[in-house]
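Handing you a structure now.
With one protein chain removed, the remaining protein chains of the complex are shown where they sit.
Moving on, here comes subunit A:
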Amino acid sequence: MLIESGSPVAADTRVGISLTINGQRRDLQVAPWTTLLDLLREHLDLTGTKKGCDHGQCGACTVLVNGTRVNSCLALAVMKDGAEITTVEGLAALSGEGRNSLHPIQEAFIEHDAFQCGYCTPGQLCSSVGLMNEGHAKSRDEIREAMSGNICRCGAYTNIVDAIEDVMGQGGGR
């Protein structure tokens, strides 16, 4: 689709959208250029979702949109109108055991020391849950391949695979 050149969108343009974020419905007025990532971090103070590159190259911003993992830096918030968003802050509730207990993947990341600095971790966790939802990856090689959109500069990769295998062995944690 070609975008017609013409008068630019006014700086104060806002679009009304409705998102369910971590189980809570939010009616929001957002600028059409605001990414889902900036909406979460800058406007809703959900800073658990990280900005590592803002170009879809590192995966630190991975969240679940209707159960599917996406790079929230590459998604405009207005495009997700009506969607159900789960961020790292809402993962624990997914386990169905209430907000105070952790999701099995969170427990497994701690147990297997699947992070060091913790900055890529929210993205790795959401990506892991997305991967398990997809149900394609079965072997270690397949997990490695399917987790390669999430960079961990601390190099916790082998432990991340161990953690995911562990949870998959328990039935995926859902």
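Simple rule for what comes next: contacts are C-beta pairs under 8 Å (C-beta built on N, C-alpha and C of every residue); 3 or more make two chains touch, one makes a residue touch a chain; residues count from 1.
The working rule: contacts and distances are computed from a predicted model.
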Name of the absent chain as recorded in UniProt (options "Export associated protein", "Xanthine dehydrogenase YagR molybdenum-binding subunit", "Cytochrome c-type biogenesis protein" or "Cysteine-rich domain-containing protein"): "Xanthine dehydrogenase YagR molybdenum-binding subunit"
Hidden partner chain, touching residue among A:19, A:94 or A:161: A:161
Chain not shown, touching residues in subunit A: 11-12, 31, 33-34, 38, 41-42, 45-55, 57-58, 60, 87-89, 91-92, 102, 106, 109-111, 113, 115-122, 125, 143-145, 147-161
